[in-house]
Every structure is written in C-alpha cells, then in structure tokens.
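The block underneath contains the structure these notes are about, expressed in structure tokens.
Apart from one protein chain that is not included, each protein chain of the complex appears where it belongs.
Here is subunit A:
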Amino acid sequence: MNAIILYLAVVGCIAGWWLSRQRLMSKPWLEVGVPAEVTRGEVPGVPPVKLGLWVFMAVVGALITLFISAYLMRMHMADDWRSIPTPSMLWFNTGLLMLSSFSLYRAELDARIGWREGIAVGLAAGGLSALAFLAGQYLAWQQVMAEGFGVATNPSSSFFYLITAVHGLHLIGGLIVLGRTAYRTARGSPLAQLRLSTELCATYWHFLLLVWFALFALLLHG
C-alpha cells in the first residue's frame, strides 16, 4: 500500500498548504462584519467547473494509484508472477497519446488568442489521435493475446488488461466531453466558454498522459 500512502501524502500536503492559507488560526467569535478581503469563496477567480475537474482528477488519481498498489503487492505476494512481453505497439501508442495531448495544448493556446479555426483543428487532431490510441491499445491487447497471455493466464496479464481498460475508459469519458466541446466550437459558441472548455479538456488530457506514463512504466517494470 506504499504507493497509495505516498499519493495521499502528496494530496495531504497540497490540502495542508491550502488550509494554511485559510486563516485557520483566526478567532471568528471576535470578528464581526464582512471581512474586507472576502467577496465570495476562498479560491477567487477559479471557476467551479475547473475546481471540480481538479477534484475529479484527484479521485481518479487515487483509483489508479490503488490499482498500482494492488499490482505491486500482488507481484510480490506469490511466486507465480510471469512477466508478459511488452507489446511494441505500446511505444507507438504512447506517441499517439502525446500527440493528442499536444494537439489539445495547441487548441488551448489558440483559444486564448481567439483563433476559432485553430481551436477546431486542435480539437479534431486531439480527438482523432486519442481514438487512434484506443485502437492501438486494442491491437496491443491482441498482440499480448497472440503471445498466449489471456485475461486469466497470469496475474501479470490480468493486470495488463485491467489497467489498460481502466485508462481507456477514462479516455473514452474524456472523448465524450471533447466531442461536446468540438460541437460547441462548430456551432460558434461564445469564445469565453470555448476557452474554458478547451482548457479543461487539455488539462484532463495531460493528466491522462501522465497516468499512462506511470502505468506504462509499471508494465515495463512488471
């Protein structure tokens, strides 16, 4: 459980840093009136939906880290672990996901300067390369299957299918939101809205890329 404890320690440090700025030492029973510096909320300027995404990513991070913990524990708990041959396809897929993430980064930049065509191209490129990544993952599954590693053959292969599926499902969820953003772009929604939506998509994509790096490293390790 070391991985999840470490993860929670990082989350705890971030929460602790934030709490340290919340005047937890104040004496509210002595302070009457509307505090001058307070208007609304304590995270000024951060739209709720953006904060919601960060909280959601923290939850997904916990989920993925728990899978990683389970992977590492199961690996060492019995001597039946046999490493699966790492499908070469995974290297190519990693490139595709990086391309997808980069495209959304470009879309985010284009949204900032208000270039609608750039947003559309970035979203399309990001979405298509993410779809290609998913197709590539499916081919990687087939490669592993062809090597004789089915879902229940060995815990290493069970975990391989499981964690790639979990990551893929989160990407599919992201693609639905990306599709909605692309639709809004095509429909000519207000730029402020597109700017935020594109930024959120890009943030989520970078997060899923980081998650994939961690999972890929784990698979190479196992």
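Rule of thumb we're sticking to: a contact is a pair of C-beta atoms (placed from the backbone, for glycine too) under 8 Å apart; a residue touches a chain by one contact, two chains touch by 3 or more; residues count from 1.
The working rule: contacts and distances are computed from a predicted model.
Colleague: Please identify the absent chain by the protein name in its UniProt record; candidates are "Peptide/nickel transport system permease protein", "Multicomponent Na+:H+ antiporter subunit A", "Cytochrome c oxidase subunit 1" or "Response regulator".
Modeller: Not shown, but named in UniProt as "Cytochrome c oxidase subunit 1".
Colleague: Among the options A:12, A:114, A:148 or A:179, which residue touches the chain absent from this view?
Modeller: A:12
Colleague: Spell out the interface residues on subunit A facing the chain that's missing from view.
Modeller: 1, 4-5, 8, 11-12, 15, 19, 22-29, 31-35, 38-43, 45-52, 55-56, 58-59, 62-63, 66-67, 69-70, 73-74, 77-81, 151-152, 155, 158, 162, 192-193, 196
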